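This report concerns only the one structure given below.
For this view, one protein chain was removed and the others were kept in their places.
Here is subunit A:
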Amino acid sequence: MEAAMGLMRRMPPRLSETTLSALLSLLPHHSSDLLSQVDLPLQVLSDVDSGKKFILCEYNRDADSYRSPWSNKYHPPLEDAPYPSSKLRQLEIEANDIFTVYCDQYYEGGISSVYMWEDDHECFVACFLIKKDGSRTGQGRRGYLEEGTWDAIHVIEVGPEEEITRYCLTSTVMLSLTTDDVSSGTFSLSGSIRRQMNMNLPVADGHLSNMGKMIEEMEGKLRNSLDQVYFGKTREMVCTLRPPNEVVQLRLPSS
């Protein structure tokens, strides 16, 4: 399994779906581990009732069906499927509404979904997902990228409800950006990073408020990380391979 995850980390992110299916066919007995540990670009379906889109992931799946956060129905319909309790479902509905607004504010569109389910010992888990397609053919208002997608998955484990409750957040962001034009050729940057954050917060402030705070903080960190560290690092590598012309000619002292 470790070797399989190693391969996932090295193979080009653009090929991650092919990499995963290759691994699944080589290691059929590890399929549930692989499916739960590997993150792939998110897929969506339209809700039968409202036509609103919702995101598919392991957390709203049972067998081959997916539960919509809008109608709470499984697509395609499924018997004996698991549902969150009515109290949790209430929280889930509110979370979805608020998260939609958050997404619209921060992402100028995009699709969001929140799923919650009970864990053992009075704990529950909430999964916040965002899918933003900024491509020329997608929803991008800046209309620049040939292909640009941002997929974020935030899973928060909420500990037993006490005065100060423990929240454990694991976030994954997958980004894929491609520009393709005649003069500059194809330029494709893609990748994913994963981070964790644990916080102990007063339950009196409200679960949604606490979780919202954590996600906002985390997304900010991840965005910075991707920009400065990851994309910055690959750019640095290219400049190391072949310093830009000005540097070569002027040979400025490094500051």
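The definition used in the following text is that contacts are C-beta pairs under 8 Å (C-beta built on N, C-alpha and C of every residue); 3 or more make two chains touch, one makes a residue touch a chain; residues count from 1.
We adopt the following convention: contacts and distances are computed from a predicted model.
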Which of the following names does UniProt give to the chain that is not shown: "Serine palmitoyltransferase 1", "Translation initiation factor eIF2B subunit delta", "Trafficking protein particle complex subunit 11" or "F-actin-capping protein subunit alpha"? "F-actin-capping protein subunit alpha"
Can you work out which residue in A:G51, A:P77 or A:P244 touches the chain that's missing from view? A:P244
Check each of A:S31, A:S46, A:S85 or A:N200 against the chain that is not shown and name the one that touches it. A:S31
Touch with the missing chain holds, among A:D33, A:E162 or A:E216, for A:E216
If the hidden chain were put back, which of A:D47, A:D97, A:E118 or A:E157 would touch it? A:D97
Could I get the residues of subunit A that touch the absent chain, sorted low to high? 2-4, 6-15, 18-19, 22-28, 31, 63-64, 90-91, 94, 97-98, 101-102, 105-108, 132, 134, 142, 144-145, 148, 150, 177, 179, 183-195, 204-210, 212-213, 216, 219, 223, 226-227, 229-231, 233-235, 237-245, 248
